[in-house]
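The complex appears here without one of its protein chains, the remainder shown in place.
By letter and in written order, the chains are A, B and C; residue numbering begins at 1 in each of them.
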Amino acid sequence: MEPLHPLTRRLREVHDELHGEAGGELRSSIPALQEVDPDRFGLALCTADGHLHEAGDVTDRFTIQSVVKPFVYALALTDSGFDAVHDSVGVEPTGEAFNALVLEDVTGRPPNPMVNAGAILTGCLVAGDDATTRKQRIRDGVSAFAGRSLDDDERVSESEKGAGERNRALAWLMKAEGSLPYDVEDALDVYVFACSLEVDARDLAVMGATLSAGGWNPVTGEQVVPPTVNRTVLSVMATCGMYDGAGRWFVDVGLPAKSGVAGGIVAVQPGQLGIGAWSPRLDEHGNSVRAARACALLSERLGMHELRPEGKGLRVVAAHERREGGRLHVVRLQGPLTLRNADEACRAVVAAAQELDDAAHRPGAVVVDLRSVGWLHEPAVQLLCTTVDDVQAAGHLVRLVDRDREESPEWEGSTPESTLESLEEAVAQCASALRPR
Amino acid sequence: MEPLHPLTRRLREVHDELHGEAGGELRSSIPALQEVDPDRFGLALCTADGHLHEAGDVTDRFTIQSVVKPFVYALALTDSGFDAVHDSVGVEPTGEAFNALVLEDVTGRPPNPMVNAGAILTGCLVAGDDATTRKQRIRDGVSAFAGRSLDDDERVSESEKGAGERNRALAWLMKAEGSLPYDVEDALDVYVFACSLEVDARDLAVMGATLSAGGWNPVTGEQVVPPTVNRTVLSVMATCGMYDGAGRWFVDVGLPAKSGVAGGIVAVQPGQLGIGAWSPRLDEHGNSVRAARACALLSERLGMHELRPEGKGLRVVAAHERREGGRLHVVRLQGPLTLRNADEACRAVVAAAQELDDAAHRPGAVVVDLRSVGWLHEPAVQLLCTTVDDVQAAGHLVRLVDRDREESPEWEGSTPESTLESLEEAVAQCASALRPR
Amino acid sequence: MEPLHPLTRRLREVHDELHGEAGGELRSSIPALQEVDPDRFGLALCTADGHLHEAGDVTDRFTIQSVVKPFVYALALTDSGFDAVHDSVGVEPTGEAFNALVLEDVTGRPPNPMVNAGAILTGCLVAGDDATTRKQRIRDGVSAFAGRSLDDDERVSESEKGAGERNRALAWLMKAEGSLPYDVEDALDVYVFACSLEVDARDLAVMGATLSAGGWNPVTGEQVVPPTVNRTVLSVMATCGMYDGAGRWFVDVGLPAKSGVAGGIVAVQPGQLGIGAWSPRLDEHGNSVRAARACALLSERLGMHELRPEGKGLRVVAAHERREGGRLHVVRLQGPLTLRNADEACRAVVAAAQELDDAAHRPGAVVVDLRSVGWLHEPAVQLLCTTVDDVQAAGHLVRLVDRDREESPEWEGSTPESTLESLEEAVAQCASALRPR
Partner (left out) sequence: MEPLHPLTRRLREVHDELHGEAGGELRSSIPALQEVDPDRFGLALCTADGHLHEAGDVTDRFTIQSVVKPFVYALALTDSGFDAVHDSVGVEPTGEAFNALVLEDVTGRPPNPMVNAGAILTGCLVAGDDATTRKQRIRDGVSAFAGRSLDDDERVSESEKGAGERNRALAWLMKAEGSLPYDVEDALDVYVFACSLEVDARDLAVMGATLSAGGWNPVTGEQVVPPTVNRTVLSVMATCGMYDGAGRWFVDVGLPAKSGVAGGIVAVQPGQLGIGAWSPRLDEHGNSVRAARACALLSERLGMHELRPEGKGLRVVAAHERREGGRLHVVRLQGPLTLRNADEACRAVVAAAQELDDAAHRPGAVVVDLRSVGWLHEPAVQLLCTTVDDVQAAGHLVRLVDRDREESPEWEGSTPESTLESLEEAVAQCASALRPR
């Protein structure tokens, strides 16, 4: 038996459904982009732990174009720091098209790094002494996101250079406003180079998965950019990524995303997965018709909308057992330990302590069993620790039981030493301590 | 022992830290808003399961003002449907101030429901035959979000009517453009009424919690608006909620939010909690200085940023045991069953089936234990079911074990009848079936 | 014999040529304006000395609409002074349509009095304590321009009030910006009233003639507004009168003008004449197709373009005679005495004095004969007087001869007493003075 993985199946279904969709046009101003077969269509999805699913023409190469913008922004933030980048480029959506000649009134800054003006600037803010080294940094950095070494398509960059009048206008305008304190030709050279990197739909999926995993490439295991940078990049993709249709996209699809004029789209479900989609025909906003539809269908069918809060069924306290004549409470937690759940968990621990106080007027013990908690949100752990400290301060004994985790949270105060891996041992320790000597 | 709940403690810490913050001014154009004590400061937080935490002046009443906009939008979507509302009001951020005279070029629509023009329109789209009944619907609907019956402050609405020249201009402009096919005075009357509803910081926290729980008020248990409406409202708050600073807010705070000129802010962590903050002094964008800072500090300290993907430690497959000489596999899952986890879970089930095929060339059995799964994402369940069906189609026996949930997912195909509540029974059924007769 | 006056004939030719022109549409938003026969077409011309020429439907009444704007502006300037009006309304063209929601950035002023916002404001700046008295002032003032008492069409003003949403928006916006410190409803009431005054093509021609004659109605002989006000009004009509087509109009037609949505246009050739044209069908800018074409054709055929400098043939010095053995020079001037001519005249007088000095080293005499000078530009007269004074100061005798003029220029210095009406007497006086005693 060789069953098809259901995610792969879903992907293929969407691919098949949309293959007949012949809407849109090859509408780039870049001549070399006109030479592609408009019927090609690749769809890939990579989970945040690095499993790849594919449908269609996923190994066809195309130039990344504007999809590179969030990644160059990520590299600029990493290399120059948030303050320096933000002094140069805003983070506000504008309701304008990607190539609009709109700079901020007082500062002359581009409104955000997802429009051309912004990306021309962020390309100057990656590490490097000159255009050559900055281009190398971008190639290396974007390759790290993709998990393989990317080539650039010189034919396209040559073609784009000839057609890039509007970008040249933008660059000179920023120069005039004092907001581009770099050589204009170098800046455009780097920008065009970044846009000309060759990717396939699989690459975009892995790049998206890296963003979904906090900047950590789940295929190569490399931390490409710091989590705080990653979070900023996703935030800006959410509000500015889809140009003048960003608001509608977020309402309908609910995923931070970025599209490019060669037909590629990357979309990210934070913590979950990245989607890479590609098909050359574009709608009037410059987004690939099929790729955008594919993202929308996948989001709908797989419930990926970022702002779809779920789960009235969530119960973090799986069990609350009383042992040793009510003097030993075992609180078993499950699910992820998030803020909301931590609140419930804290209440359970406090309730146990209260019961001990009320019933016995003698010190008792509380064992908190975290082994079934899939994931520990660190601030939530800190809240729990605060409660544990309070209960201990009231004279009760507390033991935490947890499995050996790849990344353990930083335990606060006196709590860490009380953490054991075996429930039996914890219960035994407590029972022993409670017994009158 | 009466330990302070750690979330309450965190809230009080933030409240105390910001109490000295004297920046900002009472800058409303509404005379009645000038009469408040500028030093008041209330902070409340309500979890998505309805537990409230408070600090400071949480029972001081103030008018809701623009914070009402997402809620009126939610009611309009509920009463008139997404298409009708979207025909009248866009969902795009504009980079403009809240009272900007910007309508969409071709349609004449307000750009989004978070600016005044948009809210004047959505106030016309709630159920009701006239201004009176629409006002009643808004009072009832917003009260349902807050979980208590809200009064309006007639003194403020009277004061606001006198000062609302710009809103009157907006309304007439929309009338002229044909995008406000309602009586202008009625529309303004309803709008001013909605803004004049009296709330306190606790109310805002519960209203935020209701948005965080998919439109379900966790205090009263009422489903106030459908989840799909709720999702749209949160999406628009994310991209348009904080006016011309929406992009920066989402980068820094990472929470859908809305502020009002009386000093209130509601912020939402989807699935987790709502924050209600209030203090009268405003910054130059019209946001309460302390309330905005409080949201930012809480987001930072409690790790609430919506686009902070976490959890490399997430492992959904808690255990994979082989019994009956390798002919019976028990796959135990834990944590929430999300897309990414479902992927891992499916792979484990497929791996088990593969092992059965390889090793035995005889049918075997797989038991999937879901009891420790805190929450089931329905599309993830469907993916799992698909895999289960595949394995069954290959001749193997599959049993799902799950606890009795408040809301069970809709199982697909033949799977439902195979779900049991007892692992022992499932294992026994399988073992019996596998034994040669 | 009753020959047709050639100007009347020209007018009729243009009228006949354009009668077949069926382009344009009745496109007003004011319902009552839809009820007119779209084929009506009236054309009138009134010279700056009050002679009227007519063609077509010159007695059909229609509402003046926006054609009233320059006249209300003139009344506001007269009643409130230039500074007060300019503090409230700018004088800059905008390149925007007549009803654009554009106010000046810092001041919130309407850009100019020829757009609706500006006219709403100037209507508040005419003399009057309330709407009623301001309406009366406007009716009286515009009637004075037209030379007959004008009625208003209440049916149209009622109709317009219902349709004036955009103007209401403009008024409230100005109110919000603080640039309309008047009651909004009163301001709109006055504006709509002004627009509803009933005129015919003859009225517009006389009103234009009044502007062409420096604010002096050549039919009634009344000075309706001061010349400085009149000059400002014409200047603003020149740069802002034809909305977003003002630049092209001035290039093509070269006349200050103003059009209205009921199909009327007034055009002015300063110092020469006014044109009144009317036909209901409008082009996409809101100008009457036939009326605009009629103005263009008349301007072209009658050489009315204001910036068409002419006349290399101009010679102000008609003759320079030497009498009394070269000791008495008679300089005879002709044409209008403009700056350029004054320059030539001064040179001739100086040359005569020079000749006297060179030839005789004895005092001589210069008689300047101004009787054939059609018109004396006062600053030019002053230049001439300066020269006369210089020549007298050098010891020569000077006599000016001029006919008795309706409006004599103010003569400077000692010159006035030397002005005679008879050349013979002047020559005799000089000859006698030159003779040795």
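Keep in mind that, in the parts below, contacts are C-beta pairs under 8 Å (C-beta built on N, C-alpha and C of every residue); 3 or more make two chains touch, one makes a residue touch a chain.
For clarity, every value in this text was computed on a predicted model and none was experimentally measured.
With respect to the full assembly, the chain omitted from this view is in touch with A, C. Checked against the hidden chain, the listed residues C:93, C:110 or C:164 yield one contact partner: C:93.
One of C:40, C:61, C:231 or C:320 touches the chain omitted from the figure, and that residue is C:231.
For the chain missing from the display, the contacting residue among C:30, C:277 or C:383 is C:383, taking the whole complex into account.
Within the complete assembly, A:175 is the residue of A:175, A:285, A:323 or A:403 that touches the hidden chain. Interface residues of chain C with the unshown chain, by the touch rule above, are 1, 3-7, 9-10, 47-49, 51, 90-95, 111-112, 211-214, 216, 227, 230-232, 234-236, 238-240, 244-248, 250-251, 254, 256, 269-273, 301-316, 318, 334-336, 338-344, 346-347, 350, 353-354, 357, 372-380, 382-384, 386-387, 390-391, 394, 405-407.
On the side of chain A, touch with the chain left out of the figure occurs at residues 101, 165-166, 168-173, 175-176, 184.
Rule of thumb we're sticking to: only the chains that are shown with their structure count from here on.
Per the C-alpha superposition, chain A sits rotated 180 degrees relative to chain B, a value rounded to a multiple of 5.
Summarising the inter-chain layout, the chain whose CA centre lies farthest from the centre of chain A is C.
Look at where the CA atoms of chain A average out and do the same for chain C: the two points lie 69 Å apart.
Residue positions of chain B touching 2 or more other chains: there are none.
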